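Structure record follows, encoded as structure tokens.
Shown here: the complex without one of its protein chains, the others still in place.
Each chain gets a letter, A, B and C, in the order it is written, and its residues are counted from 1.
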Amino acid sequence: MDSKVVSMKGAIAAHVRDGDTVVIEGFTHLINFAAGHEIIRQRRKDLTLCRLTPDLIYDQMIAAGCAKKLVFSWAGNPGAGSLHAFRRAVEKGTPPLEIEEYSHFGMVARMSAGAASLPFWPMRNYMGTDLPVVNPRIRTVTCPYTGEELATVPALNPDVTIIAAQRADRLGNAQVWGLLGVQKEAAFASKRVIVVVEELVDESVIRSDPNRTLIPGMIVDAVVVEPWGCHPSYAQGFYDRDNDFYVAWEDISRDAAKLQAYLDEWVHGVTDRAAYMAKQPELKQRLTAKAQMCEGVNYGF
Amino acid sequence: MDSKVVSMKGAIAAHVRDGDTVVIEGFTHLINFAAGHEIIRQRRKDLTLCRLTPDLIYDQMIAAGCAKKLVFSWAGNPGAGSLHAFRRAVEKGTPPLEIEEYSHFGMVARMSAGAASLPFWPMRNYMGTDLPVVNPRIRTVTCPYTGEELATVPALNPDVTIIAAQRADRLGNAQVWGLLGVQKEAAFASKRVIVVVEELVDESVIRSDPNRTLIPGMIVDAVVVEPWGCHPSYAQGFYDRDNDFYVAWEDISRDAAKLQAYLDEWVHGVTDRAAYMAKQPELKQRLTAKAQMCEGVNYGF
Amino acid sequence: MASDYSPSEMMAAVAARELGDREVVFVGIGLPNLACNLARAIQAPDLVLIYESGAVGAVPERLPVSIGDPSLVTGSLMVCSMADVFQLFLQNGKIEVGFLGGAQIDRWGNINTTVIGKYDKPKVRLPGSGGAAEIAVHAQRVLIISRLNPRAFPAELDFLTSPGQRCKGKTRKELGMPGAGPIKVITDRGILESDPETGEMILTALYPGNTAEEVKANVGWPLRVRDHLGQVAPPTAQEIDLLRHKLDPQKLFLG
Partner (left out) sequence: MASDYSPSEMMAAVAARELGDREVVFVGIGLPNLACNLARAIQAPDLVLIYESGAVGAVPERLPVSIGDPSLVTGSLMVCSMADVFQLFLQNGKIEVGFLGGAQIDRWGNINTTVIGKYDKPKVRLPGSGGAAEIAVHAQRVLIISRLNPRAFPAELDFLTSPGQRCKGKTRKELGMPGAGPIKVITDRGILESDPETGEMILTALYPGNTAEEVKANVGWPLRVRDHLGQVAPPTAQEIDLLRHKLDPQKLFLG
């Protein structure tokens, strides 16, 4: 079968369009900043950006003018402060940004519904709170057995989902270990899927340990090989989270001009992730993961 | 923390009671026959037995008089014929057996609902068929977004679920590879959980590869160490499925007297699984798995 | 072309020819499994085999006797839970072809795998749905494989387990079913295809040595026959060689 391996530039050009609903998932772990940067470089606009935690990458995309709307459940910079581009947009309207807000469970449930091709997902949640008051898409359904009222959220079916994985073969069969977040559900819910990997491996590596496969190639449209593509997020077994940069973001993002200068230098100012990494060679020394290998298991019969 | 390791005799005596709703799960892979045999030996009765595929083990339990009711989705002997004890019960009422019937997806959905502590699970299924006609517990719900009617099944929350795993620590943190079936959902849906393992390992083995853990010890009540506990089913990496025995069951189960003789010799006639294995030393030679190890991965950071 | 072949061999070959390369197939045990592996060996090397047990992209090195055989896991692309099989793959429309069989098949391709006689007082209790009901609803298209005889193709089913083109007077569209449903019935004498307008199963092609009258005599309803009946080529030497010497040398399913 033909390889799906393309450059990041090619993957974004082919699969992310103005006005799309876009998901870049990964909960703390495996957030693919390289893809977000390429979307900024290609100046996509009017995107509906969906993620549980917008994190620094959506803060950058909001500041860069890519976003029309944000769908989310927790918009902060964990342990370090705020997402100030997000806050400026919501508090001052610069730039204007629509928001649609759930809790983490609500966002996970929306993607679970999308992945199962169901129009809604039921849950026991939100009673007595203001979330359904400001978000009329949080509704209720009556259980046909007990008569009790349960909360519902509507399916989320993005146009394109971008997820990172430690490794995949050239057809996009992707394996992940460490935190799994909601990536599987996001990918299955999506019309198009881009998988970005630290390492391209032979199909035989995938087939040697099929229980590690999170995403099957059949739902993948493009495979991008992008070592360190998640920095300042991390990839278990490859490199650590750059907590220093998360802390630094508080200062960068608080000042709109400083943030634009950051984008100019680190996004527009580089052609791709390789150039981004070449500008800061100390990163690899500081963040490369130590070895802590597990043993294999027997798949024989 | 105190070890949860007990004998099979002790686990069944403590956790399986007359009248209970019992699940022994495992889809072809990791069906724990040793537990079913011990339930027969302890002469439990009036059980509601639930499984997607009753398989030989429930056929034996029905023949032994343990079952009041069967909840299932496919009652055959794959590639080999019928479950004749089940058929005698349903076709001739010897012994009488209530049945409640779904499709595989319906059974999986019932356990998913039970595991999520929801009263029902929605699905797109059963339209136009006779399954909801004969099973009034298959109902419908109207989507609060699209107005479409979806099928529902009610949650299944067993009194006790017995699952097999390749390995666990003494607290019941259990790891499984190969086919996963619906074991995780069944265990989380259940009031009590017994985990039966091929191998008891140190907690450090579990912690070395946390992504392989299917069942956390916190939901486990008893750990039974029972090598070859799944024969004639199988355990990937330990021993192969005994297809010869599955074929032989057609002949054994077709004749009620022969089936009782089988139970007398292989269930009541042995004290435990070790004695069962000692009676047929050729099994290990015929079925022990060949080695086909995968490589480990790096959990470092 | 082979001239000496069994009806099972012919059915496996005909079913294999239905599969395009790279298609995603929900595989059953027996003839469907043989057909898929025959297609993989001929025109569809990148056919993706999915089993309801959770094995995705299986490449079994022996003939599996059950859909949960360990040989389906070893060397597969992915193993997932059955909740994922039914929700993320099947209900989510990722399965392009599903194979079904059954004890009774009616003129709309509805299938009974539950019971002969009354549900509450069965003459013969069959295994039940398994995954068949949802495969019939969700697979993009379904191929039915069954030998012809009047009991297997009755005018009325004793029980409707898996939906075909029209259930109790209602079309798939009216019932909200996503997949196209059973579009062909591959029998041991010829092929029935669902009429694109009415959904009714119509005889459209015959195997060598069979007549439309013989087929009609084995079907319990007034079977419609297409004006220009196709002729299905017998198994090729390659197909026969693969089936007999590589795929099922012990004649487990080709008996």
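The rule is simple: a contact is a pair of C-beta atoms (placed from the backbone, for glycine too) under 8 Å apart; a residue touches a chain by one contact, two chains touch by 3 or more.
Treat the numbers as computed from the prediction; the structure is a model and nothing was measured.
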Completion exercise
Visible partners of the omitted chain are A, B
Problem - Touching residue (missing chain; options A:Ala14, A:Leu131 or A:Leu200) - result: A:Leu131
Handout entry: Identified contact with the non-displayed chain, of A:Ser7, A:Thr28, A:Gln260 or A:Gln280
Key = A:Thr28
Fill in the blank from the handout: Contacting the left-out chain: of B:Tyr58, B:Phe72, B:Tyr262 or B:Tyr299, that is B:Tyr299
Problem - Interface with the undisplayed chain - residues on chain A - result: 27-29, 52-53, 72-76, 78-80, 82, 86-87, 90-91, 101-106, 108-109, 112, 123-131, 134, 148-149, 177-182, 184-185, 234, 236, 240-241, 243, 246, 289, 292
Problem - Interface with the unshown chain - residue positions in chain B - result: 1, 115-118, 173, 184-185, 188, 203, 206-208, 210-211, 213, 216-219, 299-301
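Methods note: only the chains that are shown with their structure count from here on.
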Practice task
Could you name the chain whose Cα mean is nearest to the mean of all protein Cα atoms here?
Solution key: B
Fill in the blank from the handout: Note: chain C sits from chain A at a C-alpha centroid distance in Å of 40
Practice task
Find the geometric centre of each of chain B and chain C from their Cα atoms only, then give the gap between the two centres in Å, rounded to an integer.
Solution key: 28
Completion exercise
Two or more other chains are touched by the chain A residues 117-118, 208, 211, 299-301
Handout entry: Multi-partner residues of chain C (each touching 2 or more other chains)
Key = 55, 70, 73-74, 79-80, 91, 178
